[in-house]
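Handing you a structure now.
Note that one protein chain is taken out, while the other chains of the complex remain in position.
Now for chain A:
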Amino acid sequence: MLTLWTRVVQAAFIFLTTESIGVLLDPCGHISPESPVVQLGSNFTAVCVLKEKCMDNFAVNADNIFWKTNHAIVPKEQYTVINRTASSVTFRDVSSLNTQLTCNIYAFGQIEQNVYGITIISGLPPEKPKNLNCIVNEEKNMMCQWDPGRKTYLETNYTLKSEWATEKFADCKAQRDTPNSCTLDYSPVYFVNIEVWVEAENALGNITSDHINFDPIDKVKPNPPHNLSVRSSEELSSILKLAWINPSIKSFLRLKYSIQYRTKDASTWSQIPPEDTSSTRSSFTVQDLKPFTEYVFRIRCMKEDGKGFWSDWSEEASGITYEARPSKEPSFWYKIDPSHTHGYRPVKLIWKTLPPFEANGKILDYEVTLTRWKSHFQNYRVNDTKLTVNLTNDRYIATLTARNLVGRSDASVLTIPACDFRAAHPVMDLKAFPKDNKLWVEWTAPTESVNKYILEWCVLSDKSPCIPDWQQEDGTVHLTYLRGNLMESKCYLITVTPVYADGPGSPESVRAYLKQAAPSKGPTVRTKKVGKNEAVLEWDQLPVDVQNGFIRNYTILYKTAFGNETAVNVDSSHTEYTLSSLTSDTLYMVRMAAYTDEGGMYGPDFTFTTPKFAQGEIEAIVVPVCLAFLLTTLLGVLFCFNKRDLIKKHIWPNVPDPSKSHIAQWSPHTPLRHNFNSKDQMYSDGNFTDVSVVEIEVNDKKPFPEDLKSMDLFKKEKNSTEGHSSGIGGSSCMSSSRPSISSGDENESGQNTLSTVQYSTVVHSGYRHQVPPVQVFSRSESTQPLLDSEERPEDLQLVDNVDSGDGVLPRQQYFKQNCSQHETSQDISHFERPKQVSSVNEEDFVRLKQQQISDHISQSCGSEQMKMFQEISTAAVFGPGTEGEVERFETVEMEAAIDEGMPKSYLPQTVRQGGYVPQ
């Protein structure tokens, strides 16, 4: 019971639902036409008709209809209300291909409701097919093609129709994706005309192409000949015989052929003349072929009268022509090892294998014949392409022939000249250039008759040796290309040698590149010299391995840290360049590129800094300043010298200390100073107001020339000491060359110091040969105590002894200066020594000695004095143990010793025989 009730409810639901859907699916109207197909560019009108029922339900009429195309409302200007239920819309010049057109109403005046919708399909009617043509594939099918014309945008059917005069055949419908062709799946009957045409049809119309009527045999494309075979002939090495099987159509159709052939390695075909193959045949003999060459053939056919189509090409077949005798002699050349041994010279004969088109067969061996004299033969049979023989220094004729199965080549003759042969007559205007990816060599032939030319080439490299390759050219050739595996960016050294009847001529060489490139590396630049405003840059030539071409020029780019870069082009022959107009004391960055015809490459960057001053500029400033200083100093010294008395009077006049002086002996006959008129006259300027005149009569028995000698020696020493005279003498006081001379004199007299009076001047004889009546004592101006000679009479005695030892006292005339250093030194050494020994300590003496060493070092003059002093002071007084200490003293201390220990002027003067003459 429950089940039954359930089923009733379900049935009721289904019924009600169906009714509802039926109502919903029932449109309120419809559009006419239902499925319009409209031609593009034409006008189209659609009418929407409302149903009465809907009009009542929704309270609408035709005035409430509005149209939409693709959801866009159509302007009301295109509407036309036909009656209460119908409204139309018109579209002019339809351009859209597919348009959704809907008819809509406003239910109850405001609710938009769709009434009906259609799709407007637009397109074009088919055009008349053109250029209909057919091809009949033998025993297969017939395919016809045509030009369908413009695109229709509609589904268009193309139908190929065919018929005989008495019979129609089934239609051939073109595929949707290939509307321009159709293939009949049967082979039409030959020799019966068939009429063919195409019908095109779509929703907007149909059209038929022009009819074509033809015999299918005139449209036939035969099957290609098959089983093509090639056979050679032993009788003729230049022919090959072809044979094939014709297609079956040949049984009732005359054919013509097209035969093509090529060598095995060639890519282009050669054609047998068509007139030779214009008739039906099944074999053909190809002539004028190269011996021992493999040829490839192919063949095709078509109807003899030319109507129809060529068949496809047959499968290729190949054959090799029979061998023939080599058609050309091999290229022949030689190399001589420069090392001679025992009158023989190793000669390497080399030759090239003949190319196949000249070998005309397989080369079995080569025969080399060497002829020294006409009756002297040497024969060699070689399988290789080289032969090394030891030849004498005589002239040889070498011949070479190549042999194959059929015969021998012509002989290649080469003259190997004698050792003393002088090669001459080279080729002229040799040049090499790349063209068409080949390296061409051209030259001007010599005036002499050339048998042949030998071209040799090799790659120039710094890393590997030059391994030459070569080739031979006929004597008439003056332009050829190198037949070798040449590489790009490599420098080739090409040598051309003309070969004459009597031997090779002089070789000529040229360099060339097959293809240049930019250098692999750039030049490394460096400075050779850097000046204040210029810098000389230098670089090395690039190695040939990295040049990759001919270096045409260099480009130098330089700039400062913040300046613009300046470029300079330099010729490739240069390896240095001077950058000028540089700024001093500036850092410059330099880089350099080398350029070939194909580009350049920069080397590493380089920096340098220009100096602040130019070379010699500092010297030009300093030297004049120094010279000026020296000159000023010198002038000052001279001025001081000239004005020394005046200076002395004003600065340190002599003031005798009476308390420290004592008179040993007064001579009533001492002449007054003023008696020395002569000296006053001599020094009238009064410069020598404090000078005592000493006249010493020395009973010198030395001849006068001896004195001259000593003077000469002195002068020599003087010359060597003049440069130092200002050192001590200048510092002592106004020393000059004159005092130096006197010191030189004193040097000599210094040896007699022990016998002379140093502390004062004693005139034994009269001045200028005036004999004084009595002994005259001159008083010393010195403030030095004069007691030594009195207190140490032994010293004086020693002097007397020495004098007596000599026997004769030197008689010389002196102008003694109190401020003379030499004098001072000698005074110290001879008169202060006893006092110093007793009064000064050892250190003082070391200082003194240091001073003398210093003098010895700094002054070459007076070296004898120094030596003597040293001997006396060290050996006699201190002994050898003091030397080590002496060496430890500094120079400053020595100067101090001089200042402290040695009075520089107004030294006490000793009266020779113990008397004083106060001044």
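Here is the rule we go by: a residue touches a chain if its C-beta (ideal position, glycine included) is under 8 Å from a C-beta of that chain, and two chains touch if they have at least 3 such contacts; residues count from 1.
Here, contacts and distances are computed from a predicted model.
Matching "Protein YIPF", "Leukemia inhibitory factor", "F-ATPase gamma subunit" or "Histidine-containing phosphotransfer protein" against the UniProt entry of the left-out chain gives the name "Leukemia inhibitory factor".
Contact with the chain that does not appear here is found for just one residue of A:163, A:199 or A:358, A:163. For the options A:108, A:186, A:357 or A:433, the residue in contact with the chain missing from this view is A:186.
Touch with the chain omitted from the figure is made, among A:127, A:199, A:215 or A:358, by A:215.
Seen across the whole complex, the unshown chain contacts chain A at 163-170, 185-193, 195, 211, 213, 215, 217, 251-252.
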